[in-house]
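Missing here: one protein chain of the complex. Every other protein chain is in place.
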Amino acid sequence: MASVLGWASAALVLVGAFFFLAGTVGLLRFPDVYNRLHALTKADNVGLGFVVLGLILQAGSLLSAFKILLIWLLVLASGATAAHLVATAALRGGIKPWKHR
Amino acid sequence: MSPVTFYLLSSVGIFVVCLYGLIVHAHLIRKILALNMMGSAVFLLLTGVARRGELTDPVPHAMVLTGIVVAVSATAFALAVARRLYEECGRAYLPEEDPEDLSEEREG
Amino acid sequence: MPELYLGVATFLLLNIMVGLIRILRGPTPPDRMLTAQLFGTTGVAILLLLASALSLPALTDVALVLALLGAVATVAFVLRAWHKPDLDGEEE
Partner (left out) sequence: MLSLFFDAVLALALPLLAWRVLTTRDLYRAVILFIAFGLLVALSWARLDAPDIALAEAAIGAGLTGALFLNTVGGLVGRKRSPSRESDESREVAERREAIQSSPGEPVDEVMRPWWVRLALTVPILALGLALGWAVVSFPEPAIDLAQQASDNLEASGVDHGVTAVLLNFRSYDTLLEIGVLLLAVVAVWSLDLGRVRGGQAALSKGLPVLHGLVRLLTPIMIIVGGYLLWAGAKQPGGAFQAGAVLGALGVLLVLSGLVRPPLSDGSGLRIGLAVGFAVFLGIGTAVMLATGELLNYPPASTYGLIIIIELFLTVSIALTLAALFVTAPPRKEQGSKEHSEEKGEES
């Protein structure tokens, strides 16, 4: 049982790492700030979510599992707000969204 | 080579780089950034030293902890002085380091 | 298991290093700021992994604080640092 949990946890953490990698690739490859915002915010938050799930499986107590989950929810809330703010600021600052030509 | 040595050497590296930047750059914000990072370098050194023995030494930790809070208030003060200077004189450089003088010097 | 967590933490650290390229390249200040903001998310993940790998539960608290305060710098950037006074006034 313990080893099953261990494997599941390892797999989840690795999936999380993959999403972080995807986020970084998006950050480097996408053409403008809005694209990058969308790629990075979503991918990194999902990546963190998988890492958190993996760690919850290994958490010793219910309390620490709850704490880790709370951290993820907080990151989700502030990450989404920050993305919204940056996008608003960019639009107001006159940065035009990229169009495929 | 223990991992702590990495951090000790890293702190020396940060300190030296920031000392150079502090002298070379004229803009006040840049100088304050350099000073702040020099502080971080010293904190890193102290923490590294605390980690060398078998027991982690709490005394440097306490020093660094108070140091961080003092550093942030000193930074806030320095930034406020820079802002006031900018308001009064319209530039964020020290009088001895006026950009025009420096660029003349460079050309001449 | 700790080995794997440390490995993933190292991988995420390298991710941050690569992401620095975007801060350096920009091209606009919002690009740089969003990158720094997302470093916060990666930092939270690294701290959680380290907390588990090194069995230092206090690092979970560090991650919690980082998660709470990750947005402060971004908010300061948007509201105080990178605004066009004239354009903003016009919109209201």
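Letters are used for the chains, namely A, B and C, taken in the order the chains are written, and counting of residues starts over at 1 for each.
Keep this in mind: contacts are C-beta pairs under 8 Å (C-beta built on N, C-alpha and C of every residue); 3 or more make two chains touch, one makes a residue touch a chain.
Computed from a predicted structure; not experimentally measured.
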Touching partners, among the displayed chains, of the absent chain: A, B, C
Need a quick check: the contact residues on chain B for the chain that isn't drawn. 3-21, 23-27, 29-30, 32-34, 36-37, 40-41, 43-45, 47-53, 55-59, 61-66, 68-70, 72-77, 79-84, 86-87, 90, 92-93, 97, 99, 102-103, 105-106
On chain A, the omitted chain is touched by residues 74, 77-78, 81, 84-85, 88, 93-96
Could you list which residues of chain C touch the chain missing from the display? 3, 6-7, 9-10, 13-14, 16-17, 20, 23-24, 26-29, 32-33, 35-36, 39-40, 43, 46-47, 50, 56, 58-59, 61-62, 64-66, 68-73, 75-77, 79-92
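The rule is short, and it goes like this: only the chains that are shown with their structure count from here on.
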Which chain is most central here if centres come from C-alpha coordinates alone? C
Averaging over Cα atoms per chain, report the distance between chain A and chain C in Å. 11
Between the Cα centroids of chain A and chain B the separation in whole angstrom comes to 32
Two or more other chains in contact with one residue: find those residues in chain A. none
Touching at least 2 other chains, the residues of chain C are none
Which residues of chain A touch chain C once you look at their complex with the stated criterion? 6, 9-10, 13-14, 16-17, 20-21, 23-24, 27-28, 33, 36-37, 40-41, 44-45, 47-48, 51-52, 55, 58, 64, 67-68, 70-71, 74-75, 78-79, 81-83, 85-90, 92-95
Interfacial residue positions of chain C with respect to chain A in the complex: 1, 4-5, 8, 11-12, 15, 18-19, 21-22, 28, 30-31, 33-35, 37-38, 40-42, 44-45, 48-49, 52, 57, 60, 63-64, 67-68, 70-71, 74-75, 77-78, 82-84, 87-88, 91
